[in-house]
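Next up is a structure, given as structure tokens.
Every protein chain of the complex appears in place save one, which is left out.
Which chain is which? They are A, B and C, in the order written, and residues in each are numbered from 1.
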Amino acid sequence: MKIHEYQAKEIFAKYKIPVQQQVICHTVEQVATAYETINAPVVVKAQVLVGGRGKAGGIKFCTTKDKALEAANKILGMDIKGLTVEKVLVAKAVDIADEFYVGLINDRNTKSVLLMVSAEGGVEIEEVAKTNPEKIIKMAIDPLVGLQPYQARNVFFQVMKNGNHVRQAADILVKLYKLYMETDASLAEINPLVIDNKDKVIALDAKMNFDDNALFRHPEYAAMADYTDDEKLEVDATEKGLSYIRLDGNIGCMVNGAGLAMATMDMIKLYGGDPANFLDIGGSSNPQKVVHAMEFLLHDKKVEAVLINIFGGITRCDDVARGLLDAFKIMTVNIPIVIRLSGTNAKEGRELLKNNNELITAETMGEAARKVIEATKKA
Amino acid sequence: MKIHEYQAKEIFAKYKIPVQQQVICHTVEQVATAYETINAPVVVKAQVLVGGRGKAGGIKFCTTKDKALEAANKILGMDIKGLTVEKVLVAKAVDIADEFYVGLINDRNTKSVLLMVSAEGGVEIEEVAKTNPEKIIKMAIDPLVGLQPYQARNVFFQVMKNGNHVRQAADILVKLYKLYMETDASLAEINPLVIDNKDKVIALDAKMNFDDNALFRHPEYAAMADYTDDEKLEVDATEKGLSYIRLDGNIGCMVNGAGLAMATMDMIKLYGGDPANFLDIGGSSNPQKVVHAMEFLLHDKKVEAVLINIFGGITRCDDVARGLLDAFKIMTVNIPIVIRLSGTNAKEGRELLKNNNELITAETMGEAARKVIEATKKA
Amino acid sequence: MSILINNDTKLVVQGMTGRDGGFHTEKMKAYGTKIVAGVSPGKEGTNVNGIPVFNTVANAVKATGANTSVLFVPAAFAADAIAEASEAGIKLVIAITEGIPTIDVIRVTPILEKNGTKMIGPNCPGLISPGQSLVGILPVSIFSEGNVGLISRSGTLTYEMVNQLTTNGIGQSTCIGIGGDPVIGLHYIELLTMFEADKDTHAIVLCGEIGGDAEEQAAAFIKEHVTKPVVAFIAGQSAPPGKRMGHAGALITSGAGTAEEKIKAFEAAGVKVAKEPIEIPKFIKEALGK
Partner (left out) sequence: MSILINNDTKLVVQGMTGRDGGFHTEKMKAYGTKIVAGVSPGKEGTNVNGIPVFNTVANAVKATGANTSVLFVPAAFAADAIAEASEAGIKLVIAITEGIPTIDVIRVTPILEKNGTKMIGPNCPGLISPGQSLVGILPVSIFSEGNVGLISRSGTLTYEMVNQLTTNGIGQSTCIGIGGDPVIGLHYIELLTMFEADKDTHAIVLCGEIGGDAEEQAAAFIKEHVTKPVVAFIAGQSAPPGKRMGHAGALITSGAGTAEEKIKAFEAAGVKVAKEPIEIPKFIKEALGK
């Protein structure tokens, strides 16, 4: 789960990581008040959950109130990578003497929280990783010992010279690690971490993602979620035991298992079709889940045909068949449905569905993919 | 630093360790209100910082308001091991089905926090340790991994049979360990931890000591200190860089270093005298410390003679001599003072003091001890 | 022969008295897995269909000599159960549980390392050495004894692969679902090493997914250290960047972990990459000269 910069900075402040005074604004009027409160040059920053806000014109430095209002007028309502800006952060501007990148992330390879620090602050770290990987200092943090202050100092001494700056930066990093572990984050970035013209080290930007699996331990952070409509659909699906992601194609898919679901989508693509979604009904055999899944598929008006691909393991094919029959009872289905049942109780499942003439059956994934594409072409 | 049971339970409650509803009362009137609030049988418990309150009659179970007032009347103002009871805790009484001992302590031998659990709850653990050491389960907790829930369960399964009780007790213990580490405790005891007649596990008593060296990190706990007059003197001394403990004898001692100070007191005892205090002026050479030390010694009216024993290392004997001369300038000293200077700058120190005829000098600790005892006999 | 589990596997089931734990214990037992104990705090002294239940893994190991454990414990308590197994001397833990917080897995990792405990998963279907032992939730009917080892990040996709193998007359030595989470126990390289050393494994199927660079690392490792033929498959070729496809691990972040990169890496290492699961038996037969 992602949170906005202003929310991340609120958490930072709770952990005593220095951030600039900030006011979150939903309207231009609020920006006026915010400017008066801060009473100094400000930065007006779009709060949307995508990167590249600066490039898109979503971040403006403003030396006067009029300029701040002008910026707010432009940015509020702006579209950045498909997301509408609904709020802006107004923060006291900083005279930057130097800037750095600091990040913590759950790392697959080292099976630890990985610290990344770079003198290349303020730019996208993925870019640096591609073009100048040697400019990123990486350190796997021992999960039992934690990040020790001396380690933080050792890292920053590789990119800073001034002992006073290093001490401040190390102190921030130790706090960031504590925050990371205590909040079950999966990513925490300060980009840039700046040194201002008064030798103060400040977190100028803040990015935080939380581990969805751990949100149950952190209702206060879970409550910070600001989902787009598509994401709300995904969350709704999660609550129903489904994993659902909407895409742009016209073939709805219902599969059991994430890997098989991806492979099914790949197969549709391979044979020239276009999947409308990723939908994994998971491992349990509850027919109700199949009903919910059908609801999600049919709710998407772009869907012109449905491919159901089940390889029964824990999931029993007869349960899926039963769920499908239940769904037919409560909803009108007027698009073609291709179904492939294999594995546990496949025979029983097919038996249950044999009287349903609208269903197109298939033996293999490939056959199913071909048939569903064919069906969309006919439709 | 020790805190009262009611304070420890307030911290317990913050960490969600189940404790009984409680009200702290300074007067009998407050006990009346407390009884009405709780509106059920209560226990009235003396809040003094010594063990053995029960044996001394400082804990009373009361089924009616009248009995509670009677108990409060008796307990408030009572003397327990030299301490006057100034407040009582009124807590909802519990029907005890079973009771246990649970303790955490900083352990020298294992260099870890040591967990102790015993089925012998409600009695002094030191007694159990002496008479039935095998009845105490001990486990050193890995400081990096921490106390894991399964370890807590494993320990409690050795003293409890019911899985529900074990789960509750283990949950309490994991929280107690977290609390212990986060507060820099040096001791945390629940004695007894009880199972009530509704299968609920509760911390019926609570004892906590904090590591004095770590109090700087915990101003909120440092503020809980409730010192006796003697302890206030000790704290005052600590703030002046001295380590001072008042005892019952008549020979004041001023020594540099804790070990040497103890050995000096031992020597006084060995030769038939009685030390009035332990006083370590520490390692620094600040003459002002010697002035403060003299103030503490002379403030104690029982002191009939003073023994100053300095073995110069970091402490320079000439600095001690200078401090003594300063002290003589601002205070009237009309009791004998025996001084022994050895080590760093001893010669210079003796030179500074040679014109002071009131001082009795000695070459060795033994000689100094004999001379100071002699002086008290003459006085 | 096989890797990790075989006829000597003595299994303890953690969370045996739960719904899933009970169901799959029966399945495993029916397959012939030697289930020697179950753990369920507070139920020591009872037994479930003849399998004795213990309060702690330590008690179970002491009483039965269990050497392997399988976990059906809820996510919030799973890491603790893994640590318990490891500290009790269990040498292989199979964590079926899905939804364990990643930080919990990270924290338990050094404990496993200290004790020399191997872990499969979490969020995995387990593993099977056909004809010998099943530990996990794999549907047994599709497997057959033979000489192909299989490693997969996925569950049902594995079944799809195995089904293709078995229906084409190709049996398996051991099939392992390593799990789809970002941080897991044994990964491709450790398992490739074991298969390379296993005399009865003649070829290996590796079923990967988008996200991370484990497949790229596996490709580089195969090039250097694996002499047996390897056939790969990568799921998620059609997945858009930035979207997490069910598996927490299956997330393409910019410039890393795409299917194209992985396929390229495998092909550069001389590994044949199947476009459809149906191609796998064909490639295996070619590689083994059948």
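Here are a few things to note about the model shown:
We adopt the following convention: a contact is a pair of C-beta atoms (placed from the backbone, for glycine too) under 8 Å apart; a residue touches a chain by one contact, two chains touch by 3 or more.
Given the structure is predicted, the values throughout are model-derived calculations rather than measurements.
Shown chains touched by the hidden one, complex as a whole: A, B.
Across B:70, B:98 or B:142, the residue that sits in touch with the chain not pictured is B:142.
When the whole complex is considered, the residue among B:112, B:164, B:288 or B:356 that touches the unshown chain is B:112. Screening B:32, B:222, B:247 or B:298 against the full complex identifies B:247 as the residue touching the chain left out.
Between the chain not shown and the residues A:65, A:138, A:167 or A:302, the one that touches is A:167.
Residues of subunit B that touch the chain left out of view are 106-109, 111-113, 126, 129-130, 142-144, 181, 184, 186, 211-214, 216-217, 243, 245, 247, 255-263, 265-270, 275, 278, 280, 283, 311-315, 342-344, 364-366. Contact between subunit A and the absent chain runs through residues 145, 148-150, 153-154, 157, 162-164, 166-167.
To be clear about the criterion, only the chains that are shown with their structure count from here on.
Centroid analysis (C-alpha atoms only) places B farthest from subunit A.
Distance from per-chain Cα centroids to the pooled protein Cα centroid is smallest for A. If you average the CA atoms of subunit A and of subunit C, the two centres end up 27 Å from each other. Computed centre separation for the pair subunit A/subunit B is 53 angstrom, with centres defined by C-alpha atoms. Each of residues 145 in subunit B touches at least two other chains. For subunit C, no residue reaches two or more other chains under the stated contact definition.
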